[in-house]
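For this depiction, one protein chain was excluded, whereas all remaining protein chains were kept in their positions.
Order as written gives the chain letters A and B; numbering starts at 1 within each chain.
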Amino acid sequence: MLKVIDLDKSYNRQKQSLKAVSFTAKPGEVTAIIGPSGAGKTTILRSVNQLIKDDAGQILLDDEDIRQANKSDLRRIRHHIGMIFQNYNLIGPLTALENVLHGRLGAKSTFAGMLGLYSATEKNEAAKLLQDVGLADFALQRCDQLSGGQQQRVGIARALMQHPKMILCDEPIASLDPKSTKLVMDILRELAQSKQLIILINLHQLDIAQTYADHIVGINQGTIVFEGPERALTPEKLQAIYRQPETKAVTADAN
Amino acid sequence: MKTVKQAPISLPPKLSLLTRPRRILRTVLGGLTLITLYALLTLNTAGLKISSAMSSLGNNLNIMFLHPGVGQDTWSLLLRALVTSISLGLLTTILGALFAFFIAMGAARNLAPAWLANTIKAAMAFIRAIPTILWVLIYSVVMGLGASAAVVGLTFHSIAYLVKAYSESIEATPAETIEALKASGVRFWPIVFQAILPSIIPALLSWTFIRFEINFANAVAVGAAAGANDIGYYLFMASGFYFNFHEVGLIVYLLLAVAVVLEIISIQLRGHYLKQN
């Protein structure tokens, strides 16, 4: 169970980008964070594994506060949080298999990880995961030669290699075509159920969120304006989530 | 997983991650490392004592950078020499660019017949392969020591360098653009000046500027050999003849100042170039 309590973050003094953000995400469910661009979706997601340092609040993963963790604790916690990105962020010249094996780096000694010393068990597990996401034939191909949808599936396999409790997905389908989108989202939903993972996902596309998410967190200008099951999302609630700030509307008229 | 229906594949017993490009990369690196080790072990050090050499080097660097001075020359003399070096760089770059531009027309595969392009490219590769200093020395025999030999020698190398850069820029123009104009009966020079030139001017300018930086450094480097009375000559005399490291330090500072100015200009040019695109 992931509990985020009263999270604050401001990048500069004038503007606070997260204001007392609180929500929960349960294992076995897909939790989607939705809202207009610039609302703070990415900031929330990246605070959860502390790629962005927030200012105040609590982030409890199975009752352990990530924000209090020291350097080595943080490394251990991150090892159990997979993350996939809009731009996949694979190491292009390396093979798909090696990119999946990178999922083990958090569990290895610095030295063994540096030199890429992986055991046969690890290699076989990586190959098995690639097979699970339908990429068995591409294991030894360079990642920059794969299509976007294939690269995102390698990203998922890399996250699974971490034996995660949770997978964070930062706009995972924003660069994908409809067919790959469906494939990737199907895999993510299936994983949540079969492995009882917490899947926390940032989405720009409302229709995808409504189709795939069990639990929805709506955010507007750094404040949570909705949290609840997908079916509770009424048109009024949607309007509150996607409401444009009034000052912006005025400038838009001026132009 | 329900999205994927595939018979389980049997994995090879040992997964080899050594793809061909990687094997070549490692072989080349390994080979170069071996050569390096061999070279270092067999290097002729002429009975050198590293510790005393190091302390002498440290001492000289200290004199150079912390106590610069004009030595037996004067400020005005050195500044005049610096201006001469900059002028040498400018002169050879402008001259080189002018010649290179027209030669590059013949070396671009999308403008000239293949045989001509290949011949010019091979000739330029040969000129480029011979170090600038050798061109300057060779011309100093023919023309006598002085600025002329330095200018001609430096220009020779500039032309060869710029022809390569320019012709590759010209070749980057899409073939369709040229075809379209040719098809509508436009002649050769109008095509060059109306279609090709406008689109590659930023690239030409940036290559020319890079070459100017190189030419300035080369002018300093060959100054000693050519006797063109430029800053390189004074640097050589101060360091190799009078062993006056105060003056060497001052000259190095002067050259660094020019380098900083050139760096700033180059950043400005690049900014301008990016804005245009």
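The working rule: a contact is a pair of C-beta atoms (placed from the backbone, for glycine too) under 8 Å apart; a residue touches a chain by one contact, two chains touch by 3 or more.
In this section, contacts and distances are computed from a predicted model.
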### Query
Hey, which one's the missing chain according to UniProt: "propanoyl-CoA C-acyltransferase", "NADH-quinone oxidoreductase subunit", "Deoxyribose-phosphate aldolase" or "Phosphonate ABC transporter, permease protein PhnE"?
"Phosphonate ABC transporter, permease protein PhnE"
### Task
Among B:78, B:178, B:196 or B:221, choose the residue that contacts the chain missing from this document, as touch is defined above.
B:221
### Task
Using the touch definition up top, pick the residue from B:134, B:175 or B:265 that touches the left-out chain.
B:134
### Summary
Absent-chain interface residues of subunit A come out as 49, 51, 74-79, 81-83, 85, 87, 89-94, 102-103, 105-108, 110, 113-116, 158, 162, 168
### Summary
Where subunit B meets the chain that is not shown, the residues are 20-22, 24-25, 28-29, 32-33, 35-36, 38-40, 42-46, 48, 53-54, 56-57, 60-61, 64, 83-84, 87-88, 90-91, 94-95, 125-126, 128-134, 137-139, 141-143, 146-148, 151-152, 217, 220-225, 228, 232, 235-236, 239-240, 243, 245, 248, 251-252, 255-256, 259, 263
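By definition in this document, only the chains that are shown with their structure count from here on.
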### Task
Could you please state the distance in Å, as a whole number, between where the Cα atoms of subunit A are centred and where those of subunit B are centred?
47
